[in-house]
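Below is one structure, written out as structure tokens, with a few remarks after it.
The complex appears here without one of its protein chains, the remainder shown in place.
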Amino acid sequence: MNLLKWARTKSPWIIHFNTGGCNGCDIELVAALTPRFDLERFGILLKGSPRHADMLVVTGPITLQVKNRLVRIYDQMPEPKNVVAVGTCATSGAPFQECYNVQGGIDTVLPVDVYVAGCPPKPEAIIDAIVKLIQKKDGEGDEEGK
Amino acid sequence: MEITSLLNILIFPGIIFLLALAFFYEWVDRKTFARFQNRYGPLHTGIHGVLQPIADFFKLLAKEDITPSASDKLTFLLAPIFYFALPLATMFLVPISSQTSLIAFEGDLIFVIFAFTMMIITVFLAGWSSVNRFSTIGSMRAILQMIGYEIPMVLVMASPAMAAKSLSISRIVEWQSLHLWLVLLQPIGFAILLVCLLAELQVVPFDAPEAETEIVAGWKTEFSGRKLALFQLGRDLKLVLASALITSLYLGGAHSLLLIPPIIIFLAKTALTVVLLSFLRAAFARFRIDQVVSGIWKYLLPLATLQVILIQFGFGR
Amino acid sequence: MAYGSTIKIPFGPQHPALKEPTNFLFEVDGEVVVDVKPRLGYNHRGVEKAFEYRTYVQNIYLAERICGICSDAHTTNYTQAIEELLDLDVPMRAKYIRVIIAELERIHSHALWVGMAAHEIGFDTLFMYIWRDRETVLDLFEMISGNRIHYAMNTIGGVRRDISEVMVTEIMKGLDFLEKRLEYYTEVVKTDKTISRRTSYIGVLKPEDAVDLCAVGPTLRASGIANDVRMDDPYAVYDEIPFTIVTHESCDVLGRVIVRCEEMLESGKIIRYALKNMPEGEIRVKAPTAVPQGEVVSRVEAPRGELIHYVKSNGTGKPHRYKVRSPTLANIPALCKMLLGGYVADIPIVLAGIDPCFSCMDRMVFVDVRTNEKKIWTMQQLRGKEIRN
Partner (left out) sequence: MKKENEIVESLKGFLKENLIKVTIQRERRIFAHIKSDALRDSISYLVRKLDVKHLSTITAIDLDGEIELIYHLTYKGSTTISIRITLSKKDLKASTITDLIPGAVLYEREVHDLFGIEFEGHPDLSRLMLPEEWPEDVYPMRKEYGIEQLREMVSKKQS
């Protein structure tokens, strides 16, 4: 069975969804694809359709408008799927706490595997989070990896 | 069916070898495409990421396989199988380990052309059966594009046959080993075949049917899990088939050269063609579907007919 | 597709072409767009209400997070407005630093956009190259302010960090490399066949439509109208810095790409001039917390166009009302005018043409448009008109 585990950890395909953040995290995520950081070294590809993706990378606090669309995207993704919440907005909706149209972090709606702190987190932090999630899926994740 | 030819079919120049070649060439393609964009490409799976396509394939095999309720179940199931089987079957017609392919008969070139058209029909059925707006538009674009490049491709595949006066790829390869390579005799044909095969592979200048930024993933939007794995493998096999075809028809195919076995020559040439295709993929922006069709009809078609006329006057022989 | 009827294509809220959640519902007849209904609001967080519940100092951090790409434009605008209320005179050195940071952000934002536009039309190599070179600007930001995106440079009464001599030489070196690369990319954009095939005569916006629909920024300047807040309504030290407004007459997406590329080169010159003539002196002035009663309209030329902030204070520690109108909001009517009659394949590149930043903008939905006659056109009438001519 370790061939399957090896395959699953070596080619995590991600899909990105911005739930109303300030798109600082989005441009850092896209910057992670470019030559200097290059996510493809780990086999990570940014896919367009939820059917093709394993990991849902979410940035931004959930606005009420986008909530059910986010859940629908999550449902469309095939099983073994994970959620990565990138940025303090996604973790807790921090800077937009008092805004009436914001519902807060991603975990109020979806089961989140990895939180990436930072506003916005640097591309290295995002890559480190995805690699930690891969190790966690491997089972040999070190102690502090949740 | 003697044991040897069964072994040939199953193992050496047959299925196992072709699948390995498909995975290897996808790695070559992704690596060169990344290097042209000044980045690394797959690096951490196997040495320099060689096993990355295999990892992708097995991961997709293990994923949940969703069939949309509104889709036409049977076609949705069969399309990936056809998309994978067609290029694999056509590869047996191309000479790999010796000057004659596993199955060589007069007219196998016509079968190859027929197989190329069937592949696009499967693409159309795949897109049409997954009832999703993006797939519908993607499949319509695939058919439109096929109408565009089909005729120049047939003309340009026929011109080597005219030069070698035979419709079998193996005999064309033999003919080339006696005369000059056809790329020197018919350079226009070589260029047009390259462009048409780019369109056949639905690669960047011609990837309107699965344009990621316009229609999500085009006709592949609804496929996931095993079906997507078969589509991925089918795409790689088509890449191998396209480069093998260019090598056999225009670059002299597999022939032994002062005690280097033909298989090595064949691999070298096809690898170079894959690098060339990958370079073209990195150098262009995507054309709109109407630009593709009008461009091909306005420029490639007259050139292809010119090529055929030239052969009649004895230039291409 | 059913015979004769059009099919509706949802574009977003999650779509690879759009980095932010917005939803455009296009009615398509074959490949031709006949109707566009943007349904925004996915990004609407109710920021203006939150402004009224925070003190003036806390609001700086909120203003910065309205938009990640033009965060400095928002904070410059905000701090200027409050300084005008308090009528503080900000030291000249702080104003020069504000101009330098604003122009560096313009280079970073335009480079980001040209890369995204190349990605929209499938030219990933240019996207990768231009984003690789954009990293130099982000390194400069990290050197000056410690963060790549939200630099938090501005505060009420001046600037929080100084630009030392070492940094000046560093910035100059970065600019030399950048200018060489940007000249090359401008050359590529102007000469490359495939780019011009996909962007010339696409998403055309005639000059009188641009003025009628109150378009702003590069979208307006690409239709040949030269107005730029830095020149017309100079703030900080833009009146002392010689620079030219970049315009282009082609009124299409290619024009917008070229205008943004040349604006990047122009910003480079502005930064060099500002670095050379930056006077010595302190960079901050102590600002009282209580703000007297009053109202101020402050305008800034953000990378995407004219950004307006309006503040009304009632003498307490919190603003009575704070209004933000971002440039993308002003460009949406022009965008809908451009999209009608185009191809489905052109939607992402035309949409990207105005460099939409939905996180700043997200307050608006737009359906109708008025063509030159005085009547108000409904969508059906417009559809008839667009198809015929």
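As written, the chain order gives the labels A, B and C, with residue 1 at the start of each chain.
Note that a residue touches a chain if its C-beta (ideal position, glycine included) is under 8 Å from a C-beta of that chain, and two chains touch if they have at least 3 such contacts.
Predicted, not measured: the structure shown is a model, and the values here were computed from it.
Note on the chain not shown: across the whole complex it touches A, C.
Per the touch definition above, the residue from C:V211, C:L265 or C:V285 contacting the chain not shown is C:V211.
When the omitted chain is restored, the residue from C:Y61, C:F243 or C:Y310 that touches it is C:Y310. Panel shows subunit A; residues 63-65, 98-101 of it touch the chain omitted from the view.
Along subunit C, the points of touch with the absent chain fall at residues 40-41, 44, 46, 48-50, 53, 84, 211-215, 227-229, 232-233, 295-297, 299, 306, 308, 310, 312, 320-321, 323, 325, 329-330, 332-333, 362-370, 374, 376, 378.
The definition used in the following text is that only the chains that are shown with their structure count from here on.
Two chain pairs, A-C and B-C, are compared here, and A-C has more C-beta pairs in contact (counted per touch definition above). Averaged C-alpha coordinates put the centre of subunit A at 35 Å from the centre of subunit B. Separating the CA-averaged centres of subunit A and subunit C is a span of 27 Å.
In this assembly, the C-alpha centroid of subunit B lies 43 Å from the C-alpha centroid of subunit C. Shown for subunit A are the residues in touch with two or more other chains, namely 34-35, 48. Among the residues of subunit C, those touching two or more other chains are numbered 15-16, 128-129, 132. For subunit C in complex with subunit B, the touching residues are 1, 7-10, 15-17, 31, 118-125, 128-129, 132, 192, 194-195, 197-198, 343-348. Looking at the complex, you find that subunit C touches subunit A at residues 13-16, 19-21, 41-47, 49-50, 53-54, 61-62, 65-69, 71, 112, 127-129, 131-132, 135, 138, 148-150, 357-359, 362.
Listing the residues of subunit B that touch subunit C in their complex gives 36-39, 133-134, 136-137, 140, 204-205, 207-208, 211-216, 282-291.
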